[in-house]
Every structure is written in structure tokens, then in C-alpha cells.
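Pasting in a structure now, in C-alpha cells, and then I'll have a few things to ask.
Every protein chain but one is kept in place in this view of the complex.
Then we have subunit A:
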Amino acid sequence: MLKLENVNTHYGKIQALHDISIDVHKGEIVTLIGANGAGKTTLMMTICGDPRASSGTIFFDEEDISSVNTPEIMRKGLAVVPEGRRVFSRLSVQENLHMGAYFRSNAEYKESLAHVLELFPRLEERIDQRAGTMSGGEQQMLAIGRAMMSRPRMILLDEPSLGLAPIIIQQIFSIIEKLRDDGVTIFLVEQNANQALRIADRGYVMENGRVVLSDSGDALLTNPEVRKAYLGG
């Protein structure tokens, strides 16, 4: 569904990504783990077209999107939950969700809204509350819900567990699995390797802008090198 072929990305003269090739199939959860500064977020941003890949190609649904501009990529059925939640804090929950369905018709909006509220009953309780006044976990739910409002076929999640309590992280991950069961393909960028690999079908490990390992989620969990580097031995 999403395919990267030999993608290189530069920030000015500095090369952030080296020959990245990644493949995400329909209906999978694929996770990308790596230390800080490995290039995970850059990879995510490159898929969205900002910064642009300096070479290589990115395919989404067989279509080359490496030179399509960002807003158009985001309207092709690909949704992204940016790092650090980034909800519109002075807008209400409902308005936040409405923004997610910006390019959808009113009927589609209502349908997605019902779907998202079913997925996150907590958001329904807080529908008129300002997003900035909610807890971190609720904001993360809102961020995911907002991305789901556009009815994406694939969703990119950038560190959904960032700054959340372990129990909330578990909730978020079970929601991610639920999304997969709904038929949404998921590409998950995580620091929390343990949790992420547990729900992932496949995983990639990044180091210094290169993909150094790729295997099934379970295999990576038991891989001694991965255990040593990311799971504390």
C-alpha cells in the first residue's frame, strides 16, 4: 500500500535519510523503531512531502507521490497524527473533529463523527469542551480521532505514546489494534519499542538515517540486538 524505494532526504547539506526502502501492505500494522535522532520523524515527514525526498520514490496505492505537494498527499486517503498531539487547543472537541473532515461532505462528516465517537466514547462526553483543557491521553485520542475523520485508508502515527502514563499507553495501543481490525493500514513510529512491536505485524529498526533491520514484530522482540539496544537487554 505504501512503498518507499531508496529514499534519501536532506536538510540542507545534511543527509537525514540514507536509501530507505520500506513496504507497508494493506491491513498491516508496521512499526518503525529507533533511537532519538535516527530519522523516524523525518521519514514520516518525507512521506507527507515536507521535506521532499531528494531522491528515490514513494508510492501510495501504486501512485507515485514523491513530487505531489503536501496538502494533496494528505487528501489521498492518507492521514497523519503528528508528534506531540497538536490538537487545536482553543477549539472544542467537536470543532477539532470537524477540521479532520474538512474536505468531506456534511453527510460523510456525520457518519465519520458517529464512527469516531463510537471508537472513543470519552470524546463524546467532552464534545463541547475545549481541546486544550483535556488530559494528555484524551488529547491523543482526539488527535487520532481527528485523523480518522477523513476516513483514511492508511494512518501514520508519530509517537502516540509520547508523554502518556503506561495505562493510557495501553489504551491507545488497543485502539490502534481496533483501527487495524476496521481495515485501516497503520504505520506506527515509536520509541516505546516493547509495546509497539507487540502489536505490530512487521517492524523496521532505524539507526542514523538507515534501516538496519526488518523482520516480523515477534522476531524483532526476541532479536538479541534489538533487545539490547531498545528493550534493556
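We take it that contacts are C-beta pairs under 8 Å (C-beta built on N, C-alpha and C of every residue); 3 or more make two chains touch, one makes a residue touch a chain; residues count from 1.
Convention: contacts and distances are computed from a predicted model.
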So one subunit is absent here. Using its UniProt record, which name fits best from "Thiol reductant ABC exporter subunit CydD", "Cytochrome P450", "Tryptophan synthase beta chain" or "Branched-chain amino acid transport system permease protein"?
"Branched-chain amino acid transport system permease protein"
Touching the hidden chain, out of A:52, A:75, A:198 or A:227, is A:75
Considering the whole complex, which of A:8, A:57, A:94 or A:214 touches the chain not shown?
A:94
Provide the residue numbers of subunit A that touch the chain removed from this figure.
48, 50, 70-75, 79-82, 86-92, 94-95, 98-100, 102-103, 110, 113, 128, 143, 146-147, 150
